[in-house]
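The other protein chains are all here in position, but one chain of the complex has been omitted.
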Amino acid sequence: MTTLHIFNQGTLQSALLQRCIETMSHKDALIFIEDGVVWATDSPLTSQLLGKAPQNAGIYVLSEDLGARGLSELKAESVAVVDYNGFVELTEQSQNTLSWF
Amino acid sequence: MTTLHIFNQGTLQSALLQRCIETMSHKDALIFIEDGVVWATDSPLTSQLLGKAPQNAGIYVLSEDLGARGLSELKAESVAVVDYNGFVELTEQSQNTLSWF
Amino acid sequence: MIYSIVVYGAPHSSQAPYSAYQFIQAALSRGHSIYRIFFYHDGATNGSSLVVSPQDDDLLPKAWHELKQQHEIDFVVCIGAGIKRGVINEQEAARYERTQHSLNDRFELSGLGQLVDASLKSDRVITFGAR
Amino acid sequence: MIYSIVVYGAPHSSQAPYSAYQFIQAALSRGHSIYRIFFYHDGATNGSSLVVSPQDDDLLPKAWHELKQQHEIDFVVCIGAGIKRGVINEQEAARYERTQHSLNDRFELSGLGQLVDASLKSDRVITFGAR
Amino acid sequence: MSAKRLLFVFSNSPFGNALGAEGLDAVLAASVFDQDVTLIFQLDGIYQLMKDGDTADIGIKDHRKGFKALEMYGVDTILVDAMDMEARGITESQLAIPAQPVDRTKITETIHQADAIFTF
Partner (left out) sequence: MSAKRLLFVFSNSPFGNALGAEGLDAVLAASVFDQDVTLIFQLDGIYQLMKDGDTADIGIKDHRKGFKALEMYGVDTILVDAMDMEARGITESQLAIPAQPVDRTKITETIHQADAIFTF
């Protein structure tokens, strides 16, 4: 993996997520944390944008933040759940990280 | 005039401006201040969203903020310029104000 | 008309307090009165006497000072928002066992009732927002 | 691996410092070391000893305290960001003629060189951002 | 003086920033003044009302239970943007409190009728 993109903003910042996704390559990964976890839910609003991510790029969501907001049941199938341990692991596997906010 | 909408965010918050515009009636007005003034420039990015505002709704931009950012020359024709004095006048003429941020 | 102003942003971090100040000057020059400025959210930091402007290049603290001297305007920092952001007076410092305090004495620490009261006594309430 | 962490958000205002703390705990438990936490932007407020958590319901100040006690981690508040947000130590208070100070003594006020140095000495720099 | 119409608009997700918690505090303060208090939840503000969720693992106080107290405080005009719920795949049964789904026209009307509007 090259770059791990860290996204922590909600849907009011859809323009920022769109740019994040446009910037990603298929070797990158993206993790949603904090308010960004709403993007990892299964809904008409989110699926359109997430569908534009490069194929093979890993899309993750932080379980602690998803659970805090009561959204675990609504998680989209295309997004993988990791906890903080897994978040750290993703940063080990990537060469660098880019935070979007 | 009923409601004066005050918008101070840039294009990363396009989703918020879209909602602001959808919420407006033709009796409302909208003023761009602070980072929001970038919406009052003449460009492919901004014209699409501004074009959706209700006809007859006044669209204004704060001259001090536009000038500070060096954007006075780029102002879109459809947007009227007011200074702080004019901003206050708009709040006098409206029944209430709604700040979007 | 009677205006009240709500400020959500901190000096240096946000343009909100600067915009609020310019708006207030324009409103006063148009003959309006300002009943209260309510500093909420990160705006509470406007009430700190410990904010330093390097090279004195930021005129806001002085501007608030002069505004308060020349006009009868309440400067209220929300006490809930203030204590969470390190803006406390001597009394709160004693209550929470802090040896230092930070509230500028031109500002008053008070509750959210002052925001509601302002909205009842004013013809217009204008929010200068920050996220 | 060696990590450094950059925190942009203030306690109570932003989730950024809380997330940073959880991340650091997980990194330590995976055997990594944390070289430095650099508090920049509104994150400078983490270094204030005057932030009060009503009903002690916020565990972050205590969590930073214990982290600092148990591990050799630099806690650096950017001095430029700090003074603009009312986070000053005794020395800066004297320099800028303030009678009070606010820096928690577990934190150090230092320049942006510490951020650059951290990025040179660490394998990973992770930013917990806030606007 | 007749009762003033105070409107509180919530547009942000909980926990990422303090707006939701501080907006709730403002509503509770308003409720004791015997005025006409209305809340609108729209955009990501809808996530403030989710029934489930536990913040123990993120170290942040969960202010959301405060919304459940609103009825006790006599605040009963709570509107949610129906289209925003649908766009987010959220149904009324997933909300912690009874809230009235409304369309955009009703939201515009509610904004027009307010004496003062607070954004969170």
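Going in written order, the chains are labelled A, B, C, D and E, and every chain counts its residues from 1.
Following the convention adopted for this analysis, a contact is a pair of C-beta atoms (placed from the backbone, for glycine too) under 8 Å apart; a residue touches a chain by one contact, two chains touch by 3 or more.
Since we're looking at a predicted model, the values are computed, not measured.
Visitor: Counting contacts across the entire complex, name the shown chains the missing chain touches.
Guide: Looking at the complete complex, the unshown chain comes into contact with A, B, C, D.
Visitor: Write the list of subunit B residues that the hidden chain touches.
Guide: Interface residues of subunit B facing the absent chain: 8-12, 34-35, 38, 41-46, 64-65, 67-74.
Visitor: Using the document's contact rule, name the residues of subunit D that touch the chain not shown here.
Guide: 6, 40-41, 80-81, 84, 111-113, 115-117, 119-120, 122, 125, 127, 129, 131
Visitor: Just checking the interface: what residues of subunit A touch the absent partner chain?
Guide: On the subunit A side, contact with the omitted chain comes from 2-3, 15-16, 19, 22-25, 27, 95-101.
The rule is simple: only the chains that are shown with their structure count from here on.
Visitor: How many hops, at fewest, get you from subunit A to subunit E via touching chains?
Guide: 1
Visitor: Starting from the Cα centroid of subunit D, hunt down the chain whose centroid lies farthest away.
Guide: Max centre-to-centre separation from subunit D belongs to B.
Visitor: Subunit C to subunit E: how many Å between their CA centres?
Guide: Here the centre of subunit E sits 25 Å away from the centre of subunit C.
Visitor: With centres defined as the mean C-alpha position, give me the subunit D-subunit E separation in Å.
Guide: Inter-chain centre distance comes to 33 Å.
Visitor: Can you list the subunit B residues in contact with two or more other chains?
Guide: Where subunit B meets two or more other chains at a single residue, that happens at 15-16, 96-97, 99-101.
Visitor: Note the residues in subunit C that touch 2 or more other chains, in rising order.
Guide: 41, 80, 84, 125, 127, 129, 131
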